[in-house]
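See structure below.
With one protein chain held back, the other chains of the complex are shown just where they sit.
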Amino acid sequence: MNSFGRIFKISIFGESHGTLVGVCIDGCRHGIELCENDFSDAIQRRKSGKQGTSLRIEPDIPEIASGVFNGFTTGAPITILFKNQNAQSEDYLQHKTIPRPSHADFVAMKKFDGFNDYRGSGHFSGRLTLPLVAAGLVAKKNIPDIIINAKIIEAGGETDINAMIEKTVNDGDSAGGIIECIAKNIPVGLGEPFFDSIESQIAHLAFSIPAVKGIEFGAGFLSAKMRGSEHNDIITNENGKTATNNSGGVAGGITNGNDLTFRIAVKPTSSIAKNQKTFDFKNKKISDLKIHGRHDSCIALRIPVIVEAITAIALADFILLKK
Amino acid sequence: MNSFGRIFKISIFGESHGTLVGVCIDGCRHGIELCENDFSDAIQRRKSGKQGTSLRIEPDIPEIASGVFNGFTTGAPITILFKNQNAQSEDYLQHKTIPRPSHADFVAMKKFDGFNDYRGSGHFSGRLTLPLVAAGLVAKKNIPDIIINAKIIEAGGETDINAMIEKTVNDGDSAGGIIECIAKNIPVGLGEPFFDSIESQIAHLAFSIPAVKGIEFGAGFLSAKMRGSEHNDIITNENGKTATNNSGGVAGGITNGNDLTFRIAVKPTSSIAKNQKTFDFKNKKISDLKIHGRHDSCIALRIPVIVEAITAIALADFILLKK
Amino acid sequence: MNSFGRIFKISIFGESHGTLVGVCIDGCRHGIELCENDFSDAIQRRKSGKQGTSLRIEPDIPEIASGVFNGFTTGAPITILFKNQNAQSEDYLQHKTIPRPSHADFVAMKKFDGFNDYRGSGHFSGRLTLPLVAAGLVAKKNIPDIIINAKIIEAGGETDINAMIEKTVNDGDSAGGIIECIAKNIPVGLGEPFFDSIESQIAHLAFSIPAVKGIEFGAGFLSAKMRGSEHNDIITNENGKTATNNSGGVAGGITNGNDLTFRIAVKPTSSIAKNQKTFDFKNKKISDLKIHGRHDSCIALRIPVIVEAITAIALADFILLKK
Partner (left out) sequence: MNSFGRIFKISIFGESHGTLVGVCIDGCRHGIELCENDFSDAIQRRKSGKQGTSLRIEPDIPEIASGVFNGFTTGAPITILFKNQNAQSEDYLQHKTIPRPSHADFVAMKKFDGFNDYRGSGHFSGRLTLPLVAAGLVAKKNIPDIIINAKIIEAGGETDINAMIEKTVNDGDSAGGIIECIAKNIPVGLGEPFFDSIESQIAHLAFSIPAVKGIEFGAGFLSAKMRGSEHNDIITNENGKTATNNSGGVAGGITNGNDLTFRIAVKPTSSIAKNQKTFDFKNKKISDLKIHGRHDSCIALRIPVIVEAITAIALADFILLKK
C-alpha cells in the first residue's frame, strides 16, 4: 500500500515526529553514479523557511544506507534515510480528540482505532514527500535525456504570488495554488491503453501528494468546452510532432512524442492560524479550535519539486518497462 | 498492464472488430446472485444510437462464461464475453498511413511496429468500455449499500445539452463534456495515505476511460483559488459529517464518511466528419483527411455509466481489502 | 489470485463442466506468428485416452479470441478459449456431501460455503491445465532460443512404467510419479536474489499444477546428504560452464548459464476405483465411498507438457523483464 511501480518500485516509510522517514527503491539500474550531494538541490527546493512556508526547519540530510557501492548503484535496493530532528510533538496532542477540519486527524483516528501516531500527523505527514523527492532524484538519473520542470503558476487565484502570500499570512489564513509540469524529450510509445495509461500512472502518483485535489492533462477541463475541430492536434511530421498540444503529449494513453504537460490543483493548507469550529470528540459537541504547531500558509509553494519527482518516478518506470 | 485491482481484480481483452471483447474478474465474493439480465440496464445506458452517438449499434449481449453456477457467483474467476457483430472494418484501412489527429492511430502504429489491429482502433477502442461496464455491475453487487450516480453536467461548455449536440452534429464536429459522480453511504476509512489513496485509485481508473483529460475531487481546481478558512469542511458530529464538502469526501487520501464527489473532463471525440489536416506517412507530407466510419459526436454522453462502473470497481476493491 | 507473472502475465479461468476454460495472456511480444495449429502438439501430449489416463476425451480445440491479427500477435492481450463438451456432471453430485479423501471437495465446499461448482471439481479441475499448456506454447514463442524438455522418469517407484500402470489400473488404484525437466541455452543472469529467484518463481508455478507435492533443483534433496567438496560445481570457463551441475543451473537464485534442471513429485490421483472410507457430511459418520466418473490412474503421465509450459512461462517472464 505504501509502494508504487512495476519495474522502478518505491516504498516509503516513517513518521513526521518518529525516528526517521525514508524510501526503499527497487529496480534502479546498476552503474549509475549516486552520492548524498546529488540530492541537495532538490531537497533545498522542497525545504520550508521561506515566506508562506512552515517554521519547522529540518536539516534533511540524506543517508544512502544500501544499494550504492564505491559511488555507483549496484542493482540492489537503494535505501535513503532522513533522520527527524526538529519535532515539537506537544503541539499535536489536542488533535486526538479535536480533529482539524479537512485534515487527516479524524480519518486516521477512525481507520487505526486510535493507534496511529498523531504527532505531526504521523505517517500522513507531508514530511513523507521528502523521501519521494529523493526517489525522484534517483528516477531522474535513470532517464537522463528527459527534462522535467514544474512551477507554481497561480496561488489563491492570483499570479502575483508574493503579494497574495503576504496578505494570506497576515490574515492567519492559507491559500491553494496550481502547479504546471512540462516534461520534454519524451519518446513515443510509453504507456498502455486503459489501466496503465501515462495519465493513469501520473495521476495515481499526483494524488499521493497531500493536498492535491485535481489533475488535468493538456487542455484538460477546457477540453470539455471545446469542439473536436479546435481541440485536435494536427500531426505535422513523421515523428508525430503536432501543431498544437491540447492532448498534453498523450494520445490513447500513450506518449506521442510531444511535450507531456499537466497541471495539478493544490488545496489551501487545512491547518490555519485563524480560529475555526470543529467537533470535539471528548465533550461531544462542536467547539472552537485554535491550531498550534508550525504550518505552511501555501503548501503549493513547496510542491513543484515533488511534482517533478513523481513525474520522474512514473516515467522511469515506463522507460525501464519498455526496454 | 490490462489488469487492475488488488483484491477485486479485473482484466480486459478484445478488439473492436475482432471476435469479441471481454473481462475476467477475480476476487468477487462467492454467493452473489448474478445472471445475464442483470447487465441490461447498464449496457443500455452505454449504448450508442441516440443523437450525438455512433451509428454502430451492437447487440451487446453478455455471456457469463465462468464463475457463476446455479445463478450464484462461485468465488472462481468470472468471465464475461461480448461477441462483436456490426463491424465495418474497411473504414479504417486508410488510418494505417494517415493517422487521425489526437487519436491513438499514430502511437499504436509506432508502439507495436505496425502489428496492432487497426480496425476500429483495435484494442484501443472505446468498445473495451463495454466489459468495464460489465465489471462495474459485478462490483456494485459486492457493495450493495453504496449508491453511485454519475451524470453529464455540461457538454461543449453548455448545460442545455440537446441544443448543443444538434448544432455540433450539423456542423460535422464533436464536443467535449463534464461528468459529475457522487457516491453515497461510503464508510469512513477506505484508502491509504499516499499511493493507495482513494483519489489515486479512482483517478487511475478514470484515466483508463478513453477521452478523459482531467479529474477533480470536491472543490477541485476551484480549491486552488480558495483560502483555508473557506475551503475547510467543519466537522459537525461524531460520524465525521461535515457542514460543507469541499474535500469531496476524502481527507488525507481516506474516505471521511461524506459523499464521495468528483468530476471528470472528457475531450471532444477526435474522429469528426469535417475535413482535417494530418501527416500522410505514405506520401510523407501533410494532407487532407476525411474520416469515414461511424463515430460519436459527443462521447461524453455515453460515459456516465462507465464512470459509475470504475467508481464501483475502485470502491469494491477498497471494501474487500478492508474486510 | 488466478494470475501470474510480472511482464508476461497469465490469467486462467473456467470450470471443468462449465462453458469453457481459457487463459488471457498479457505482455506477450508483438509481431510473433501465432495460429490455432501451433497448439496441436502440446495439446496432444496433454490429452487423455492413453492407458492410465482418463476416458473423458475432449476435442480441446483452441480459439484465439483476441490479441492476434493477420496471423501475428499485436501486443494486446491474447485470449485463448477451449469449449467444454464431454462432461458427465451427474457423476459428481455425491461429492457435495461425501468428499473424496485427499481431494479438493472438502476444502472447496468449506472455502466457498457450498457455492463452488462441484461438477468435475469445477475451477479446481486439472482441466485448467489445458489453458496453462496453451500459455506455455505462447511463452515458448517469446523465447525461441531456449529448449525445454520434461519427461516422466519414474511412476509408482518403477522405471518400467508401462507394466506398473497396467497393474495399477487392474487393481483399481492409482500411482504417483516423478517428472524431470531440463532447459538448455539459458542466458546467465536471469532471476534475482531472494524473493524473485529462478527457483522461487518456477516452484511457485510448479505447485500450481494439481497433484504436485515436491520440487527439487539440481541435486536437490540429495544435496542435503552431500559435503561441499562433493556438491560444489567447479567453474571451467569464462562463460561459467561448470564441470558438474549439482546446482541445477542456478546460483544465488540466478541462472549461471548451465542447464536448468529440476524434478517434481506428483502424488497418485486421489480419485480411485477401489472402495474407500471418508466422512459423510449428510449422515455425519464415516462411510464407504465408491467413486464414479472418469479419472486418470497416473496423472503424472500427462504432466510433462504442463511442466514444460510453466517453465516456459517463468522463463519468458524473466527474459522479458531483463530486456
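For clarity, chains are labelled A, B and C in written order, and residue numbers in each chain start from 1.
To be clear about the criterion, a residue touches a chain if its C-beta (ideal position, glycine included) is under 8 Å from a C-beta of that chain, and two chains touch if they have at least 3 such contacts.
Predicted model, so just to flag it, every value in this text is computed and none were measured.
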Contact residue for the chain not shown (choose from C:110, C:151 or C:290): C:110
Which of C:48, C:66 or C:270 contacts the chain that the document leaves out: C:270
For subunit C, residues in touch with the removed chain: 1-4, 12, 99-104, 106-108, 110-111, 121, 123-124, 128, 154-157, 168, 171, 173-178, 188-189, 192-197, 199-201, 203-208, 210, 212-238, 240, 242, 246-248, 251-256, 265-272, 274, 276-279, 281, 284, 286, 300
Contacts of subunit A with the absent chain, listed as residue ranges: 1-3, 9, 11-15, 18-22, 24, 26-27, 30-31, 63, 65-67, 69, 72-79, 81, 111-113, 115-117, 119, 122-123
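What we mean here is this: only the chains that are shown with their structure count from here on.
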Separation of mean Cα positions, subunit C and subunit B [Å, integer]: 37
Overlap residues in subunit A, where contacts from two or more other chains coincide: 193
